[in-house]
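One protein chain is absent from this view; the other protein chains keep their places.
Chain IDs A and B follow the sequence of writing; residue 1 opens each chain.
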Amino acid sequence: MKLTLSSIRKKYKEKTVLQIPELELEEGYFWGIIGPNGSGKSTLLKIIAGLMEATEGNVLYHNHTLNEKTRRSMTLVFQKPYLLRTTVYNNIAYPLKIRGYSKRDIHMRVNAMLEDFGIEGLRDQKAWTLSGGEGQKVALARALVFKPKLLMLDEPTANIDPSSIILLEEKIREYYAMEKPTILMVTHNIQQTRRLCNRGAFMYEGEVLDSGDVSHLFGLEANPLVQSFIRQGLI
Amino acid sequence: MENFVSGFQDAFQLIITMDPEFFAIVQLSLVVSLTATLLASLFAIPFGVLLGIREFPGKWLLVRIIYTLMSMPPVVIGLVFFLLFLRSGPLGHFGLNFTPTAMIIAQFALVTPIITGVVFNGTKERGPDIQDLAKTMGASPTQTVWLLIRELRINILSAVVTGYGRAMSEVGAVMVVGGNIRGHTRIMTTTIAMLRNMGEYSLAIATGIVLLLISFVINSLLYHWQQER
Partner (left out) sequence: MRIRQAILTLSLMVFLMTGCGSTDEDAHKNELVMATTTSTESSGLLEFILPDFEAQHGIDVKVVAVGTGAALQMGKDGEADVILAHAAEQEEELVRAGDTVGRFDVMYNDYIIIGPAADPAGLMENANSEVRTGFRLIAENEASFVSRGDNSGTHMMELTLWEDAGFDEPSGDWYIEAGQGMGDVIQMANELEAYTMSDRATYLSMLNSIDLVILLEGDEVLFNQYGVMAVNPDKGEHINYPAAEKFVEWILAPETQDMIAEFGIDEFGEPLFYPNADQNVGLGRSNFRHKKQPVPFRVLRSKK
């Protein structure tokens, strides 16, 4: 899914927290969105995901404004995901249920996901008993089970145990390789961006300072401010 | 102390002898309070949820009014409806004073702000997260409302239990609009107030004990049901 942002501005009271005159995110790329805290990365994701309205400007999804069909083909996974107060199985089944899949179909797909993520053992466990890593696995499985064309991840591996990080990254990579969706991932981890993404955007104080190929963003051609931030690890 | 001992004896006797008048009183108590709570829930749950997730001008004032109404003395609510229902009052031609219907209406008015307030509090806390999740999952507005109610069910349940407890335990409103008429509008709390006034202390205590037993059974059932999920 191609995203076109034009004249986006988000204000809280009098303060502008996001200002993007123009940005095009081409279809089928894996974007890493990096930048220091408070640079507007999460706000950007929320606006694209339709959870927040921009004060000005608009986002076009394949040259259309947001409609129900588009909404159903995209999703956002939070750093601290909200899990439904029910079993792991029901959590992963939820997006399929509201899309009207048959019981058999749901059963098949959810079980495949559980197996794929190596969490078959948690199938009937209540969501509120899970550890952070387990919870994030369930949230990612729940997001991928309906095969979204636009996947947004807000620091999906922050504060999670290393073995879970490895698995989550692997699943994200596999999904990208298989379905070729557009992925936008907010992260503080430069190494992770290098490992997973092929495109990157650097944000600072509500603006996109530089964007493009990962090799460009991390190279010597990038905006000098971006270079200095990355060199000092200040993202 | 003697009154408590004989109170327990009387309570035991009331239960095992199945005194028909006493059981009619218990039955009317349950019917009035359950009906009022049920009707209040149908209105207050969606109202509380909406209040928790929507922002609109004047919301703070509405919330403050609801909180104030939560601590409204039952006798004042009873008085308001009594005056409305007076033959010469604005709603006089319905002839509602001293009927179980009037008692249900008064308790409905008593319980609605309580259920609304408790549901609102729970929704305010977790509602936005649930709503965001519903959106990221692609849920329609109707599906979102259902998800909110399902996710907040424990909070909603405790709101309903709180409201029911309030309805079952109040005496002021039902006394005023119901009139404690024997065989017609007499319920457990008005019976206790009357027995106290008669100096029948142990029988008053006995009725109180039965009232507590009923509350215990109902709460146990609801708690059990809550544990299941």
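The rule is short, and it goes like this: contacts are C-beta pairs under 8 Å (C-beta built on N, C-alpha and C of every residue); 3 or more make two chains touch, one makes a residue touch a chain.
Please read all numbers here as calculations on a predicted model, not as lab measurements.
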Chain not shown, its touching partners among those shown = B
Return the single residue from B:Asn97, B:Thr112, B:Asn155 or B:Thr189 that touches the missing chain.
-> B:Asn97
Which chain B residues would touch the chain omitted from the figure, given the whole complex?
-> 10, 13-14, 17, 19, 21-22, 86-87, 97-98, 175, 179-184, 186, 190-191, 194-201, 203
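Following the convention adopted for this analysis, only the chains that are shown with their structure count from here on.
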Geometric centre distance via CA averages, chain B-chain A, whole Å | 46
Listed in rising order, the residues of chain B that touch chain A in the complex are 129-130, 132-133, 135-140, 143, 147, 150-151, 153-154
Which positions of chain A touch chain B when the two form their complex?
-> 49-51, 68, 71-78, 81-82, 84-85, 94-95, 98-99, 142-143, 146
